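The structure is given below, and queries will be raised subsequently.
The other protein chains are all here in position, but one chain of the complex has been omitted.
Think of it as A and B in the order they're written, each chain with its own count starting at 1.
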Amino acid sequence: MVENRPLTAFLTHLVLILGVIAIALPVWITFVASTHDELRMNQAPLPLWPGDYFLVNMKQTLFGSGLSGTESAPVWLMLLNSLAMALMISTGKIAISLLSAFAIVYFKFPFRMGFFWMIFITLMLPVEVRILPTFEVVANLGMLNSYWGLSIPLIASATATFMFRQVFLTVPDELLESARIDGAGPLRFFFDILLPLSRTNIAALFVILFIFGWNQYLWPLLITTDTSMTTIVMSIKQMLEAAEQSPQWNIIMTTALLAMIPPVFVVIAMQKLFVQGLTETDK
Amino acid sequence: MLKRVHFPASVLPYLLVAPQIVITLVFFIWPASQAMYQSFLIEDAFGLGTEFVWFENFQILATDHHYLASFQRTAVFSVLVAALSMGFALILAGFAQRVVRGAMFYRTMLIWPYAVAPVLAGALWVFMFNPTLGIFPYFLEFAGITWNHYLNGPQAMALVILAAAWKQVAYNFLFYLAAMQSIPNSVIEAAAIDGAGPARRFWTIIFPLISPTTFFLLVINMVYAFFETFGIIHAVTQGGPGTSTTILVYKVFNDGFVGLDLGGSAAQSVVLMVLVIAMTVVQFRFVERKVAY
Partner (left out) sequence: MSIKSLLCASAVLAVAGSTAFAETEIQWWHAMGGTNGERVNKIAEDFNATQDEYKVVPVYKGNYTETMTAAIAAFRAKEHPQIVQVFEVGTATMMSAKGAIYPVEQLMKDAGEPFDGDAFLPAVVSYYETPEGELLSMPFNSSTPVLWYNKDALDAAGAEVPTTWDEVRTASQKLVDNGMKCGVSFGWQSWVMIENFSAWHNLPTGTKENGFAGFDTELTFNNASVAARLDDVASMGKDGLFVYGGRRGDSLPMFTNGECGMWMNSSAYYGSISSQAGFEFGQAMLPLDTKIADAPQNSIIGGATLWVLAGHEEAEYKGTAKFLSYLSSPEVQAWWHQETGYVPITTAAYELSKEQGFYDSNPGTDTAIKQLSLNTPTANSRGLRYGNFVQVRDVINEEMEALWGGEKTAQEALDAAVERGNDLLRKFERTAK
């Protein structure tokens, strides 16, 4: 801070508060929608203030039939499935990416560049674009209706590998030299030096990938036929388009609120590491 | 690229890359090559009747002016999403870096839309802008604007852009804030002593100093708008009215997954893959250059 005039300070906070309101408004509206009954949610104009039905909706969502027509899977099970999927995707991706980035940066071996480019071209194409052939592969491997089928195909992406590659490239060469003088092998170097150095990046990636995994819907929709494998985001999507019916906004939004809590919690709890990890690699 | 100092070749590096290579081969390269093969076929949905047609699917695309128009639309969409979300994030970050107390609070409040699923974000915005029920059309009515994104193409486009940009503000904000906080205080103080006001200091000193971040974010946001927004479009407009919000990725998804035109959709995927590779190379070169200095 250079100067400290009350007027500028006031203006600053005003802009920020307006920004927060603009950003948080959709989430506020989700909350408001979860506090009214179904009838009110189909009358114009929609409410801006909470009503009295929050507990009723929450009770129906958590302990009642929940989103009707999908009652065979209780909400807690869907949350658990989402959690398992998100954790498997994030830890799996981080693990394989750390290893391959380590190999590519610290070893010289035949076909190194070939491997590098093979990973590289998977960088951006989202799974949805190649979803039907991928489905056939997963089905042929007998991985339908399993956590493996839900998560492993989504691990095939290069973003994490590239992030770690960037991180490793910024690690001073002297560290490796002194490690080798101490007689440390590649694996000890990896676990004792590289891993601790990449702590914040791992945290940042974990947040990104956890959210990526949590928010999947088309893939789970296709590969799960057993209702006990339903994930929460998928169930919300399904409710939005009930045939020849208007959506039950109150229940959808209550479920949406529940579905938001875990990823928002992860983001906020790991905020500091997340920010550090993201921005340090970039610089 | 490779460390000057490195470990000697052994079987170890192969073991290290193996998991990723296997997964990439099985779940990416193989299905992608299937898609590529499919782009030479005209096939019924069940895969019972197949005709090998060489490049006919591509010819159909090249002569379809709706497809060609969606390139331009995609470009407009991506640029506007990037500009809107980055602009908003830049303003917020510019103010937030001036705040000493409460910075943490604002950051927390601004960060969480990042965690909301795209489908959910789409549903939320549709909900808020429903011409009959929504809150915004209700207030816009007072301003003399009749909102109907089911009929009005530009309004539909505006809505998907808003929804897509909203989700990305948090991410951009974090990067901008961090970049601004890394500028040495002495630089700004020197300018203040020279009599430059906050606004001038921002444009003449802070903004140029954070330009690498801006460029990096531009690439990230363009890629996001290009590839990750079809969930939003699917939930908000389904590409309509007319074809006014049909962007490339949405068309791939819609023709293949909804319309079951596997050959045509695969051909579009191939076009998209070529585009992706081109964009990746551009981004890659940029990232490399940045690491160099």
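The definition used in the following text is that a residue touches a chain if its C-beta (ideal position, glycine included) is under 8 Å from a C-beta of that chain, and two chains touch if they have at least 3 such contacts.
Remember, it's a predicted structure, so these values are computed and weren't measured experimentally.
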| Contact with the hidden chain (one of A:32, A:88, A:119 or A:152) | A:88
| query | Which of B:47, B:87 or B:197 sits in contact with the chain that's absent? | reply | B:47
| said: Under the stated touch rule, tell me which residues of chain A contact the chain that is not displayed. | reply: 38-39, 42-44, 65, 67-72, 77, 80-81, 83-84, 87-88, 91, 132, 135-136, 139-140, 144, 147, 221-222, 225-229, 237-239, 241-248
| Absent chain, residues of chain B that touch it | 42-51, 130-133, 148, 150-153, 238-243, 254-255, 257-261, 264
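Basically, only the chains that are shown with their structure count from here on.
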| Given the complex with chain B, which residues does chain A contribute to the contact? | 1-3, 8, 12-13, 15-16, 19-20, 22-27, 29-30, 33, 42-46, 48, 95-97, 99-100, 102-110, 112, 115, 118-126, 128-134, 136-138, 141, 152-153, 155-158, 161-162, 166, 168-170, 173, 176-177, 180, 186-187, 211, 214-215, 217-218, 233, 236-237, 240, 249, 252, 256, 259-260, 263-264, 266-268, 271, 274-275, 278-279, 282-283
| Interfacial residue positions of chain B with respect to chain A in the complex | 2-10, 12-14, 16-17, 19-21, 23-32, 34-35, 38, 88, 91-92, 95-96, 98-100, 102, 106-121, 123-125, 127-128, 130, 132-135, 138, 166, 169-170, 174-175, 177-179, 182, 188-189, 192, 198, 201, 213, 216, 223, 227-228, 230-231, 235, 249, 252-253, 256-257, 262, 269, 272-273, 276-277, 279-280, 284, 287, 291
